[in-house]
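Take this structure first; my questions come after.
Note that one protein chain of the assembly has been removed; the remaining protein chains are unaltered in position.
To keep things simple, chains are lettered A and B as they appear, and every chain counts its residues starting from 1.
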Amino acid sequence: MTVETTARPVLMKGNEAMAEAAIQAGCDAYFGYPITPQAELLEWMARRMPELGRAFVQAESELGAINMALGAAATGARVLVSSSSPGISLMAEAMSYMAGSELPMVLINVMRGGPGLGSIAPSQSDYFQATKGHGHGDYRVPVLAPSSIAEAVDLVAEAFAMAERYRTPVMILADGVMGQAMEPVVPIYRMPPREPAGWELTGADGRPPRILRSLHLQPEDLEAHNQKLQAKYAVISEREVRWAGERLEDAEIVVVAYGTAARVARTAIERAREAGLRAGIFRPITLWPFPSRDLAALAPRLRAIVVVELSAGQMVEDVRLAVEGRTPVFFHGRTGGMVPTPAEVVAVMERARDATSAAASDTAVLR
Amino acid sequence: MTTLAPDTRRLIYERPELLTDRSSHYCPGCGHGIIHRLVAELLTEMHLGPTTIGVASVGCSVFAYDYLDIDFVESPHGRAPAVATGVRRVRPDAFVFTYQGDGDLAAIGTAEIVHAAARGERISVIFVNNGIYGMTGGQMAPTTLLGQRTTSSPAGREANLAGYPIPITEMLALLPGVSYAARGSIADPSAIGRTKKMLRRAFDIQLAGGGMSIVEILSTCPVGWGMTAPEAMEHVSKEVVLTYPLGVMVDRMKDSPTSKDKDEA
Partner (left out) sequence: MAITVEPVIQPTSARGSFEPLDIAADRCKGCSLCVGICPKCVLALDESTVNALGYHAVQLTDAAVCTSCALCARICPDAVFTVYARPKGSLT
């Protein structure tokens, strides 16, 4: 993969930039269904894919879209699907089948508020769904969370590479702000076309037939299959963890946030530092695998961690699991499409500092 | 020492090449076995093995991939037409078919089949209608006949409780994206012969560049119906056909020729 740095940045909407990034990364097929706030992604593909002679179908539903992706992926095509929260719920079924059948695909979720029809405004309330599940069964899907449109463009190509390397669906977890905002980007990533890996369905011409399936009716067979999947997830957890930190060297309070919440947090930590609070930010880029080890290594030298999300508190559970009670974890979240302000985040950081200062005299509380 | 005499008998019928040697999991007398054999015969006779990608569905026939010696992808329940759409759109040269039961196609997968048909996807759909959910223990299907007893319509299907049997192939035949729609049965050898011709026509239409071609096949579930295999066959030819009449509903590619049947040659 190379980036043509000579190209001039262009101002693009996140949805369109991610779509074009997929095209530049050699996406062979896109399947989607209109839903706000990701509709521009579908519209971009509707225009661009046919003019490039690539596959585009506006499906009858999200179920239709992702199962078209399943079929195309089974033949070895590089496939993109996108939707927003309620649509992702419908796609959960096929995510499970694709994980079980080990089919590569990139799925973009431009999250909106829930539960139910919720709202069309940005949200991060699908963290549990993205990282802990979607569908049924023992499986995991790498989840990449961009915090800028330029990063979203990078992560689209990364996601395709990861999907093909590990034969797995990969999710890009963006939110309504990432989808709708405009930023300057250079969406000109080039990936080599997929090399046949030997499992793709091409017609059994001069070779034994291939079967792609998730059904293993014998308990021994299914357990062996699950063990194979788990071994793969262990490798992904070992190799693919990504996160970014800012101002961590001397930080006493660290905000853990991803995506749009991390944008707010970045402003907040600068303001906090102006007010004399040594603040830093720890921004997971892979939500699964979660950067637990690195956060755990950082945690003991912090007075407190403040988790900020556009949710009622989802990623905060992984943060607590990572630090195992060694560091107090505070949470600040807004829901329903409301976005926390930097001032709100600074206020929580200050409360965290004050609470831990008061407790500092009593080491039993901290230790 | 003995020498085996070469078999000089002239062959009239043999197990088709693309049907694997494996003994099927189907119950004795189950129609799936006959329909699998027809599909294997046609894929063999039409030399489609090397280019075919089959799309399996969920239900008794999920294991079709164990018996047909071709590339296969398994779909979630009802989604086979969407999966086949994905295959078709990136593999224009492949021969693509779905093999679906009535629960799969006419209940949980209704949206997928209707819209694949509306788009005129160049796929062939083999729709096996035995009016029951066999795999899960014989529950009522969307195609179950009025009055038919199943494990979930123990008093017989009543329209006021469970609605009417769905003639989905007739519904699909209305759509211009459907190039061919027909209904055959496997109730006796001549019906099986006519059904094979329908399947051949459906396959020919895909190869000729037509839209969706669908053949509904009235089949049996002797165990689920509580009948012997011969009784089940008689039930199809005397009762089931009254709700689901046999014949070609539409052939929108009449000018396109049908390939020669080996038996006719």
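Methods note: a contact is a pair of C-beta atoms (placed from the backbone, for glycine too) under 8 Å apart; a residue touches a chain by one contact, two chains touch by 3 or more.
In this text, all values refer to a predicted model and were calculated from it rather than measured experimentally.
Visitor: Under the definition given at the start, what are the shown partners of the omitted chain?
Guide: It touches the following shown chains in the full complex: B.
Visitor: If I consider the whole complex, including the chain that's not displayed, which of B:Gly193, B:Gly209 or B:Gly247 touches that chain?
Guide: Residue touching the chain left out of view: B:Gly193.
Visitor: Taking the full complex into account, find the residue in B:Gly29, B:Gly184 or B:Gly224 that is in contact with the omitted chain.
Guide: Per the contact definition at the top, the residue touching the missing chain is B:Gly29.
Visitor: For chain B, which residues reach the chain that was dropped from this view?
Guide: 1-3, 5-6, 8-16, 19, 23-24, 26-34, 37, 188-189, 192-193, 222, 228-230, 233
What we mean here is this: only the chains that are shown with their structure count from here on.
Visitor: Need the CA-centroid distance for the pair chain A / chain B, whole Å please.
Guide: That gives a centre separation of 41 Å.
Visitor: State the interface residues of chain B toward chain A in the complex, per the touch definition above.
Guide: The touching residues are 49-53, 55-56, 62, 65, 69-76, 79, 82-91, 94-95, 111-112, 114-115, 119.
Visitor: Which of the residues in chain A end up touching chain B in this complex?
Guide: On the chain A side, the touching residues are 28-29, 31, 55, 57, 59-61, 63-65, 67-75, 77, 79, 93-94, 97, 101, 201-206, 209-215.
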